[in-house]
Structures are given as C-alpha cells and as structure tokens.
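Next up is a structure, given as structure tokens.
One protein chain is absent from this view; the other protein chains keep their places.
Up next is chain A:
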C-alpha cells in the first residue's frame, strides 16, 4: 500500500457504504480489527503472483 492505512477513516467510510451501524462502544474493536486485517493484507499482497495463478474458491486439496 502506498500510504499508511487509516483504519479509522476506512471504518467510517465502509460502515456507510455497507449499511452498518457501529455503536460508539464497539468502534475501537472494529478499528483495531480493521488495522490488524490491513497489516495481514499487506503481507499477502506483497507476494508476487503470476497472472495465471487463479483463485481456488472451491478447494479440492
């Protein structure tokens, strides 16, 4: 990701987009989880994948 991920801004925006109501007492947990997810996503997205590597939505092992 080019700029540091702003979890608070993302949560506020996506709550509106997705029609989710976040009570004030839940917000910190949502923001913390979003930040943790973004950090994990950065790790996964940093791995280069060939164009021909396709998703495996139904996984046969």
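Assume a residue touches a chain if its C-beta (ideal position, glycine included) is under 8 Å from a C-beta of that chain, and two chains touch if they have at least 3 such contacts; residues count from 1.
We adopt the following convention: contacts and distances are computed from a predicted model.
Remark: of the listed names "CO/xanthine dehydrogenase Mo-binding subunit", "Aspartyl-tRNA(Asn)/glutamyl-tRNA(Gln) amidotransferase subunit A", "4Fe-4S ferredoxin-type domain-containing protein" or "RNA polymerase ECF family sigma subunit", the one matching the undisplayed chain in UniProt is "Aspartyl-tRNA(Asn)/glutamyl-tRNA(Gln) amidotransferase subunit A". Where chain A meets the missing chain, the touching residues are 10-11, 14-15, 18-23, 26, 29-34, 36-37, 40-41, 43-45, 47, 49, 53-61.
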